[in-house]
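Now for chain A:
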Amino acid sequence: MEKRVTTISLFMTIMMLSGCLSETIESTIDDGGVIAPEEYSWEDDGELVIVTYDVTGLTDELISEFENISGYEVELMKLDDAGSVLSHLLQYKGNQVADLAIGLDNTYLQTAINNDVLWQHFAEVSNISDKALSAYDGPLAVPFDQGYMCLNYDTEMVDGENLSIPTSLWDLTQEEWRGKVAIPSPETSSPGRAFMTATVDYFANDEDNQTDWTDWWTAMESNDAIITSGWTEAYVTHYTGGYGEYIEGYVGDAHMVVSYCHSPGVESWYNDNWTKSAALDLPRAAFHQIEYASAVEGGNLGAASEFIEYLLSEDVNVKMPTENFMYSVLVGTDLPEEKGYKFHSTVPTQAAEISASEIAENMEAWLEDWNEAMVAA
Partner candidate 1 sequence: MKTKLVAYVAVTTYSLLIVIPLLLAVDRLVWVAGFDVTSWISSLDANYISKGVFQFTVMQAVFSSLATLAIGIPIAWQLGRYKWPFQNIIRSLLTMPFVMPSIVAAMGFLHLMGDNALDIRNDSTTWLWVLIIAHAWFNLSLVIRFCEPVLSTLDPSLEEQLRLLPEGRTKFGRFRHLWFPLLIPSIAAAACMTFVFSFTSFALVKWITLGEKTLESMMADIGSSAGIPGYMISKNEVILGSSLIQFTVLLFSLWLMTWLQNRRQSLLPTANEKIVKKNNNAGWLVILPAICFAVIPLATLIVSSFRVTETTVDGSRTYWSTEGWSYAFSATNSLPSGWDALYNSIGYALICLTIALPLGWILAQTISELEGDSPRLARALDVFTMLPFAVSSAMIGLGVMLGMIKINPEFFYSLWLTPVIAHIMITTPFVVRIILPAMRSLDAKYDECGQTLGMSRTKRFFLIKLPMLRGSILIAAIFTIAMSLGEFGASWVVTRNSDWTTLPVMIDSIRAFPYNEPLVPPAANAVSSVLMLIALFLFISSEKFRPKRDGGMF
Partner candidate 2 sequence: MLRCIGLSKTFEKNLFDEFDLDLDAGQIVAITGPSGCGKTTLLRCICGLETLDEGHILLDGVDITRMLPEERGIGLIFQRPVLYPHLNVERNLKLGDKQADIPTALAEVGLLGFEKRAVDTLSGGEGQRVALARALLANPSVLLLDEPFSSLDDDLSEKLAKDVRDLLKKRGCPAILVTHNKSIAKLFADVVLSIE
């Protein structure tokens, strides 16, 4: 009986919501079924537990300022990456210990929504750019930063003499690139997932109809591509164009790495307008990644909403480029000009065009295909 009542109310909410949404931009991530906030029941224990990964933007100043303004006590639960955040929410389904999830991106969000682990927030947020809302514009998640994933290369090595600048992803499967490309695994890292998603689109739209994206991955694996479990290992340990070389345990065997298109800008911002790293702008080889903040089911919805509002406030969100090394999601914002941040950052001429619903529908299958392609090598 009870179940049926919920189903009916769910159905009604969907109807209501779809009505609302049709007036705004069409959302491509499916809301599943959103329960209206009035039906939620939660306890305000004065605490806000945020499950996240190393989102550098959540600085001490930012957290303590929020604590001062709101009176909530904030506790950060830091996991390894966005994938772990999702896994955590799924594992604790129905018994969540976190109130707010920060860092699910548009390759993970749909799975969280499908599994009913998120709640609709009631934060009042405005001024978010259409671009940031392009993948999801519902009440279950609010974008708070964004950026493009793409290949970065070390200009000192990839100079046309030692190594030629690739004009196609296939170039990376050539002998000269053997063992010189570091890619975080899509199975354990969100940048890896994002890049894999871009390759799906890239090879679906190339001139060659004989091969598809999985063939490229097989070829990459045969060409000794360095697959790492996370972004840090790829960028810091292997990549020669980044700051890793000043860090113990640095290897420096990769002259090409998957990172953000604006990573060279970050390098430059740190090094007083100098970097030897550059983004490789190949059409459809970049992925527009959007990161979200979401209230967790059964959590302290009041506190979560308040934090979302705070995170999206003008003062906080415009600082994303320098505090979190990502683009802000607010209208009219951009990377700062100083120290060559903006100059060295690349906005891809054409990012992968792959809709969020496509991602949601196929991600699991793509990962399986990817796995098979890699094992086949």
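Candidate entries met the following condition: all candidates are chains of the complex that A comes from, given by their letters.
In the analysis below, contacts are C-beta pairs under 8 Å (C-beta built on N, C-alpha and C of every residue); 3 or more make two chains touch, one makes a residue touch a chain; residues count from 1.
All values derive from a computational prediction rather than experimental measurement.
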Of 1 or 2, the one touching chain A somewhere in this complex: 1
Residues of chain A that touch candidate 1 when the two form their complex: 54, 56, 58-60, 63-64, 74-80, 83-84, 86-88, 90-92, 95-97, 111, 115, 179, 185, 187-188, 226-229, 231-232, 235-237, 243, 246-253, 266, 270-272, 274, 325, 368, 370-371, 374-375
